[in-house]
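Excluded from the complex is one protein chain; the other protein chains are retained at their positions.
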Amino acid sequence: MAIGESESSWQSGRAKTITFIVTEACQLRCGYCYIVGKNETNRMNFTVAKTAIDYILRNRRLFDESSVIWDFIGGEPLLEIELIDKICDYIKLQMYELDHPWFNSYRFSFSTNGLLYGQEKVQRFIKKNKRHLSMSISIDGTKEKHDSQRVFPDGRGSYDAVTKNFPLWMRQFPGAGTKATVSHQDLPLLKDSVVHLWEMGLKNVAINLVSENVWEPGDDLIYEAQLKQLADYIIEHELYRTHNCSFFLKTIGQPIDRSEDGNWCGAGKMLAIDYQGTFYPCIRFVPFSMQNKPARVIGNCFDGLDLNKVRPFLVLNRSMQSPAQCLDCEVASGCAWCQGNNYDLAQTDTIFQRAVYTCDMHKARVRANLYFWDKLSGTLGRELG
Amino acid sequence: MELDKKAGCGCDSRSLIGKVTPRERDEILALFERKNGLTELAHSLAEADDDVLKNSYFYNKLVTDMGKTLAKYQQWWDDQAKVHQWEKGAGEAWEINFDTCQVFLRK
Partner (left out) sequence: MYKYLLVILEKGAVSFCHYSNPYYHSQGQPSFMPLDLLEKIVRYARDKELFVNFLYGKHRLPTKYEALIDTVDHVKMIPLSLQESYPDGVLVLDAGERDAFGSIGKNASRNIILRVEQFDLRQLASDVDLLRGTFKRLNLHLVGIERFTEKDIELYETQVKAMGEKLQQAYKMGGEIEINILTDRMLLQQMNNCDAGVKHLTIAPNGQCYICPGFYHDDEAATVGVWNEDQEILIDNQRLLSLQCAPICSQCDAFHCKRCVYLNQLMTLEINVPSKEQCVLAHTEREASRQMLKRLRNIKPFDMLPAIRSLSYRDPFEVVAQPIGNSDPLLADRAEDLDVDDYLTQIYEMQKKILQKL
């Protein structure tokens, strides 16, 4: 994939994503993690998962998408690989037995810290479901950057423990991507981290800023400088045809016409299920993700989905949650937000108020993008001579 | 016949031989997905308790389904090859890129 191209999501984003929060435990204590209360107690059991699956598969009217992504998350999902294995077996069996259309179009998706990837139980699961698996390992970049945030409880970095599983992972999932995160402290390491990931063989790097408000004055300038250094590196080493980094997109930094009023985030269109079988519009609305607000429940696997609670998410648009400065912004396109984070920070208990503290960071990214595309077009122009 | 999703996966011993319509792509994609689903369901059943395996109706249904799916799958390639006049030799295989609808011959 060349620079600037967006990774096409499976089924072009039309699949229903159903997320099982199988555990709230994790071996790591990442500095930027939105989970504020990791624990070993809250673990999903098979009965809850089965009830949820039965409800979902037997209510086709409510879940009428042509495809499904069964997503497993935690905490660290691979801590519960035996449960997940049992759940996936049940899902496959039920989809087949019910002659559900999803049997012909499903995926199992994982976002993992990678520590248990090489474990025998995990490998057995992968082998059994290989053709339907999407497995993403989170690595933040260089050892220095990764170990500054992704740490064990005793403060040790996890880079070595994670990367020892890399060769196996990349062999099993060629073309797989990683999920890298950048926070305030590790901004100065951004460029080297992207390059490092490329050098590891991950040509397609999805890297994002944390969505929480961790930014301090001056961060935008550091961010811009790092992206420009990365831009120079890409052009100097002619990586623009073969490597990709999600920071550089052709489509960002344009004004958005007021008629284009869709919401950025898919919360409400997906479904997250916690260990008790409670339904949420996405994982960022569950109790352990909230610092200021009550969790936002939209039903449970026993009583079903409360469509009235889902309703606001399906009518939420850009104009009714964004302040005027955003609606009139000349470089608005590509400015992202997290609905759960917005809700947690809003003045009232509403999803209709957008947090705007990422404004300076977005504009920094836009400036860096302009620099890159301008320089690249000059370079390509010279190449064509 | 192996099917892969993306072009440029590091395998460069293949040549472009044609393109199918999106509707035709959807047909083979559905068969491909079903074939994979049946195969992996069989893996799960193989590990399952005896009670499930003892349900011979279910197991037989799966086997029959797999046979039918593979037959349709093969038929699709045969039909397309006839229409487009594709040929392949021993050890060669046709591949389709589901994103672009392009068909390749892998040597």
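A and B label the chains in the order they appear, each numbered from 1.
By definition in this document, a contact is a pair of C-beta atoms (placed from the backbone, for glycine too) under 8 Å apart; a residue touches a chain by one contact, two chains touch by 3 or more.
Just so it is clear, the model here is predicted, and its values are computed rather than measured.
Colleague: For the chain left off this view, which of A:36, A:168, A:221 or A:315 is in contact with it?
Modeller: Answer from the full complex: A:315 touches the omitted chain.
Colleague: Please identify which residue in A:64, A:236 or A:257 touches the non-displayed chain.
Modeller: Hidden-chain contact among the options goes to A:64.
Colleague: Even though one chain is hidden, which residues of subunit A still touch it in the full complex?
Modeller: 12, 14-16, 64-67, 262-263, 269, 296, 307-309, 311-312, 314-317, 320, 346-353
The criterion applied here is as follows: only the chains that are shown with their structure count from here on.
Colleague: Where the centres are mean C-alpha positions, what is the separation of subunit A from subunit B, in Å?
Modeller: Distance between chain centres, rounded to whole Å: 30 Å.
Colleague: Which part of subunit B faces subunit A closely enough to touch in the complex?
Modeller: 6, 9-10, 30, 33-34, 36-41, 43-45, 47-48, 52, 58, 62, 99
Colleague: Over in the complex, which subunit A residues touch subunit B? Could you list them?
Modeller: For subunit A paired with subunit B, touching residues are 8, 88-89, 92-93, 95-97, 103-106, 127-132, 174-175.
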